[in-house]
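Every protein chain but one is kept in place in this view of the complex.
For subunit A:
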Amino acid sequence: MSFDGFKTLIKEGDTVILYLTIHQVYAVTAESKTLSKKGTLVDNVFQTPYGALKCGDLINKEYGSKINLSKGWGYILQPTPELWTLTLPHRTQIIYTPDASMIVLQLELSPGNIVIECGTGSGSLSHALIRSIKPHGHLYTFDFHENRVNIAQREFNSHGLSKYVTVQQRDVCADGFGTELEKKADAVFLDLPHPWLAIPHAAKCIKDTGGRICSFSPCIEQVQKACLKLKDVGFQELQTVEVLQTQYSVQTKSLSVLNLEFLKSPKLDNGSVKNEKESSRTLTAAPPVQQPGHTGFLTFATLPPIWARNIRITLDECNNAEMDE
């Protein structure tokens, strides 16, 4: 239940983030027993490179405190959508935090909004969406894959988020989002291989007062098709963007400094001059040797309020060609 609001103490059943190092972060459940593969109750023990953690011991500990492992220690944190994105069990490709952040801002989400998402996938983005719209907003998330729907539902339940989200199994390209959601949504998010098939359905779900849409696609051909369809069904203000984050490693480097002055004068008798070996310390931030160079293109667009929909040409459309050649 540990995703809903800010908490101090770990309660039984909470998902807890176990932080060892920046690259060793895990999600565990604060329960003393767990079901084994054979279906019998066994001790819930989590193995780390620094030894074992008895997960039952987490109960009633304070979030943010240090926890002993059999061969070292770690820290326990209350999960955030960002920590969950780092630690969740992958069922699909997922949306990472830099893209998720952009999506939330560009979809203009704030508490109280109604949002539609498809597909649910591994629920990475869903957690960020829910945080932005609770307590009185709601997320409707769809996937046509039965197992993913079930796992996502289970996770939302155990994270204490189920009151903010409805998970449904559905092929939205074929069947749309259902009549109950027509004209209900402030925003729609699509992460689908064929977004253009869902876009006409998405347009129907947006409120009469207007709303935003985002489509995430790894390939530029998908973007092109999606953009044509978006314009076709009346979306305006199209914008396609990509965001890549570089994380730096901050380090103090020691650089040796060569002394060349002494070469200009004859050697002193004792010969001690050239032995001076100096070094200078430099604080620097080094980017990783390799990092993701592409996640996906984010295409955003606006469906204007109903009274402004008949004017099809956007005032800002003229911007695009200005930079050609």
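Here are a few things to note about the model shown:
What we mean here is this: a contact is a pair of C-beta atoms (placed from the backbone, for glycine too) under 8 Å apart; a residue touches a chain by one contact, two chains touch by 3 or more; residues count from 1.
Here is the rule we go by: contacts and distances are computed from a predicted model.
Its record in UniProt calls the unshown chain "Translation initiation factor eif3-related", which is the match among "DNA-directed RNA polymerases I and III subunit RPAC2", "Translation initiation factor eif3-related", "RAB31, member RAS onco family" or "small monomeric GTPase". Across A:43, A:175 or A:242, the residue that sits in touch with the chain not pictured is A:242. Although one chain is hidden here, its contacts on subunit A can still be listed: residues 5-6, 8, 19, 22, 25, 62-66, 75-78, 80-82, 97-98, 100-102, 104-106, 108, 110-112, 128, 131-132, 134-136, 209-210, 220, 223-224, 227-228, 238-248, 250, 252, 283-285, 297, 299, 304-305, 307-308, 310-311, 313, 315-316, 318-325.
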